[in-house]
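Selected chains from the complex are presented in situ; the others are not included.
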Amino acid sequence: MAIASADSAIKTSKVARTFIYLVLLLFALFYLLPFGIMLVNSLKPLEEITGGNMIALPQQWTIEPWLSAWSTAQIGVEPTGLRPYFINSIAMAVPAVAISTIAGALNGYVLTKWHFRGATWIFGLLLFSCFIPFQIVLIPMARILGILNISGTTYGLILVHVVYGIGFSTLYFRNYYAAFPTELVRAAQIDGAGFFQIFWRIMLPSSGPIIAVCCIWQFTNIWNDFLFGASFASGGAAPMTVALNNLVNSSTGVREYNVHFAGAIMAAAPTLLVYIVAGRYFVRGLMAGSVKG
Amino acid sequence: MAATDPMLGGADFRTRLQNWLPKIVLAPSFAVMVIFVYGFIAFTVYLSFTGSRMLPSFDLVGFQNYERLFRIREWDTAVTNLAIFASLYIIICTIIGLMLAILLDQKIRGEGLLRPIFLYPMALSFIVTGTAWKWFLDPAIGIENTMHLWGWASFEFNWIKDREMAIYTIVIAAVWQSSGFVMAMFLAGLRGIDNEILKAAQMDGASTFQMYRRIILPQLRPAFLSAFVILSHLAIKSYDLVIALTGGGPGNATALPATFMYSYTFTRNQMGIGASSAVIMLMTIAAIMVPYLYAELREKK
Amino acid sequence: QDVEVLHWWTSGGEAAALNVLREDLAGGGIGWTDMPVAGGGGSDAMTVLRARVTAGDPPTAVQMLGFSIQDWAAEGALADLNALAEEQNWNEVVPEALQRFSTYEGNWVAAPVNVHSTNWVWANTALMEELGIEQPGTWEDFVAAMQTAADAGYTALAHGGQAWQDATIFDSMVMGVGGPEFYQAAMVELDPDALGGSQMVEAFERMATLRGFVDDNFSGRDWNLASAMVINGEALFQIMGDWAKGEFVNAGLTAGEEFQCFRVPGTEGTVTFNSDQFAMFNVADEGDQASQVAMASAVMSPEFQIAFNVVKGSAPARTDIDASAFDACGQAAMADLAAAGEAGTLFGSMAHGHANPPSVQNAMYDVITAHFNGEYDAETAAAEMVTAVELAQ
Amino acid sequence: MGFLDINNVTKSYGAVEVLHKVDIQVQEGEFLVLVGPSGCGKSTLLNMIAGLEGITSGEIAIKDRVVNDVTPSKRNIAMVFQSYALYPNMTVGQNITFGLEMQGTPKPERDKAMADVAKLLQIEDLLKRKPGQLSGGQRQRVAMGRALVRDPDVFLFDEPLSNLDAKLRVDMRTEIKKLHQKLGTTIVYVTHDQIEAMTLSTRIAVMYDGYVQQLGTPKEIYDNPANLFVATFMGSPAMNVLDATLVEMNGALHAQFTGAEGADVALRIEDAPEAYRAYVDKKVMLGVRPEAITDPEGADRNARNIQMMTNTVSITEPAGADTFVSTTLSGKDCIARMRADADVHPNQPFEFAVNMDKAVLFDPTSQARIA
């Protein structure tokens, strides 16, 4: 898993290297531009946007839109800004990520280290569940949440995200644990450790990278989800994305684009942070075999 | 890889419990999946044979919804669009992802900085991506306008307003969002190749180009496959991006099966037709995924 | 007791108006649980509603448009407001055409909040003066005026290429070409002869004419950006519902002075409208039922009707309201509404789901938009209209 | 009844039977080595003793208690794995005491036991380290410590040395041997290295294809292999096997085969067992170990029947202490082991001394030893 693997074997000339850097920088620009534009425009007064050039830097810098989006923008009948919804999102994403990751870890552990007949089938079924279009589950899911009496609450949303997150988290952990030495499990068995003791004491402490990958992935998906959030938790329990949508898509009335941009960046901030801080683990985790899938 | 077989018979309680524990632990996930995935799929299939309109109803109407579905022009458009979108999206993402991975693998200074830049769009929701690109591509205020302001008057880029070209803007935005992820997958693949093989190829006198074409790319097969699967399911499921970027327009020029399904089920109160389009989508996904899963799981056994 | 209200009024003005209602209820000891779901002109909200109803936990009141109310009523999901309506004499003060949506099988199920009329033209006064244009009275004048503006290098018609905006213009064209009977036959009764007939072809041809006056960059543009073009003096006219007024007012313009409003030429005397209503859902709890009734009553109170509609730019749903609080355009709207209500020329707007059910409406959208974007010529479009509508029913 | 009884044990995975009626009795204090090529079922058998794999039929008893249904941790066994299977997240000390902790031994006792074991294995300095910071030999010791601390009835080792380099392997081998002599515990040890098997064991079970081919002391196995497989598997370089014909000349039996130049070579057999008679004038396979073919000076002074034969040398491989010499006999490569100083050169004729005391014969069809 060394960072330089193709090291000495592939050599490139100076011209080629210049060219490579050029291409890479161009692409970096390509990736940065749209987001950069949002950032720039979130720092302009509204008139400059509706009347002027999107790509130009602000003539008059202002952080007013940010303040507004955070704490005073009109989301529903109250000018609360995105702040309360941000907290909702955290309250939803953290438990959902934690539960689906733990469930995925346990599943991966069972599927690789306690192989029994039909396990492959179960895994296949779990895996396929990653790929269903979510629109089709809205109506029946609503019914079930109603029956469970958690419709419209954060708990309901956590349940939904856990349910549809298990497929991917199981996939990640299964692929990681497949390469984990079975001998360790056997040694622990002989040492008298039970099923859960082996999991907590032996497997989990060695799962750092894959826990990171799985958390990043789940967090991104859950945080960014709009469909479930809007359908199952609108109102006071609404997550950030739904609030952002209410902010951006208000039907009639003046559109404060700069505030919208600020809000959009705010809504994306946690995931961006996670990617930038923990992105290294992502590639590393992919290398640990989870590429497959 | 069996750590224990169930050894029943005279086993004491604790032993028996230990033998059942794995299954007990897996059971909730299994149950949840059976109900929330396969149960719901069955429900949708059932709905597609009913005359449900606003809410589910249970009067069977045979294949009527499917017959209607295929007579609706928008469905044709949606399917055609999906074919264009999916193939371009997958191909371009793969090419760009692979290229960036290869370039980034040349012991690049600043890799630690570039990699997150390439990867970060993955962190954004499709809604945000769509909104950002919508602005960027809008001729009146985005890139075209900027070029004009900078004095390049003849510059023209109005695909997003053009029925024929609008679908390609969706491709651009989608590629922007996912190609970094594909890059990461290929990078992981490249880093996994045995360095000695590269040395051997060098001894054999392979040029850098030949080395990639003949030795390295063929070994990236698993990465190609994974990328293909992930991209194709994203393509088939893509909904948010289209809604945020073009709203399916101009006209319904950028409708995709996912937007079609949503619109028929939830906006147009024709849940039966929506369900039948969902079934078709599911069948398409299954046609791609099942062989892959089958091969993958058999191989790993 | 709380009322839970699902709506998509999230912009500053709208929310402020709703706050009037909220405080009103708070005075009566009734709490307000806000449930805003913006986006897609309410379609996202409808998805949410479906989820809530399926879950067996509907909100107390839901902002709703047109046929949706009928559909939900048909599902038996709505509460009965007859007692209150009787008491407050709603039958008298609400125009007949609105009642068509607020009642189901003779029972009141919803409280109408406002009436937006959609066949308005918004014009930049300064530009009209500069170009020497009078307020056009006929279709021909209208075209001539736009031609003048186009010749002078302005955008004649500000428009955003979104299906509902295309359809909004189309409503007026149908009304303008064929008058109320034709509108009734084609848009409401969905008579295939009318849908595929020569008048429909004519209406499509007018659409094509308008298309010629729209700038190239219209596709996907939000309506308020189109309004901004008129406000900024880049464009002469915009055909849009009266919510557009908010944009003008917000930009510091005054109705009747810096900007003008008049009916789309050819549709004078008729009003196509959409009406926001609060549909009241069946709730089991008796306390909830009481607060539901209190809310309906508050919605129908003249104070709220004024407070809300002044902000929103629309006309009150009650015809017995004092117009003095409204600006020039608002007063005109109220007068037109009352007159049309009397004359029986008040029609639900197809573009806003008040003429036919959503499936038909969207099928029409498809054809209109395809034609407007040049996919069909007028004849084909009329023929397509027939098949599309047939398939959607 | 032994200390550890493996009675007619069979193991199947699905329809495939990978172990066939294995029957071994191990006495207390014995060092039993299971040896055999890869895939022959050694690990499977060991895992069944440990309780990590179910038993399809038959039974396993430890100290006369049938343990078929007893969980691994209750069998009072300890196991050392090929990769050591040290818990990477725990320190050496924690690794060693994890088993005790799981059994609920109180901390002071655990610490005492750990200290004792650490002293015995001289790993006191390492207790605070993580396995990742240890060398191969140190890991090996820690793995043994983990086993020792539990004071088990039976030790199980699954190829514990195969990950070490040659030098360390020899050292650790000696250490294990010493440990066994000091503690006197019963050990079952799996390896595919026959040198390990020979040097460590008190008894060896040679396995092949799920069958125990021969069970006996190292000397029995080496000198009197039950069949061709055992003969060629044990010993390095492997026993030379020549296609010969048994002929009677001058009243004595001779094994006759072709030399390098195509001429016949006949080596006299003395004190032939009665069974040889049946093979006179028939094809047999003659097995001679490399160390039984030497230069005349290096021949065993105690041997009774040294036969001389001249043949062309094909390759010489000086290996420090010895020189290995190849020559062609009966069309096959045949290796001789000589003193380092032996005066032998490639492509020249040389007089080989063959110690026929140590030669064995096999039936070419059944491959069983003729005796």
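Lettered A, B, C and D in written order, each chain numbered from 1.
Throughout what follows, contacts are C-beta pairs under 8 Å (C-beta built on N, C-alpha and C of every residue); 3 or more make two chains touch, one makes a residue touch a chain.
Bear in mind that the values here come from a model prediction, so they are computed numbers and not experimental data.
Just one chain of each kind is rendered; the file's full complex, by chain label, has copy numbers A x1, B x1, C x1, D x2.
Here is the rule we use: only the chains that are shown with their structure count from here on.
Each chain gets a centre from the mean of its Cα atoms; for subunit A and subunit C, those two points are 39 Å apart. Taking the mean of the C-alpha atoms as each chain's centre, subunit C and subunit D sit 92 Å apart.
In subunit B, the residues that touch at least two other chains are 2-4, 6, 18, 55-56, 138, 262, 266. Shown for subunit D are the residues in touch with two or more other chains, namely 51-52, 71. Against subunit B, in their complex, subunit A makes its touches with residues 1-12, 17, 20-21, 23-24, 27-28, 30-35, 37-38, 41, 49, 53-56, 103, 106-107, 110-116, 119-120, 122-141, 144, 163-164, 166-167, 170, 178, 182, 185-186, 189, 194-196, 220, 223-227, 241, 244-245, 248, 260, 264, 267-268, 271-272, 274-276, 279-280, 282-283, 286-287, 291-293.
Taken in their complex, subunit A has these residues touching subunit D: 181, 183-184, 186-193, 197, 201-202, 205-206. The part of subunit C that touches subunit B in the complex is made up of residues 40, 43, 46-47, 50, 53-54, 71-72, 75, 161-163, 216-221, 357-359, 361-363, 366, 369-370, 372-375, 388, 391-392.
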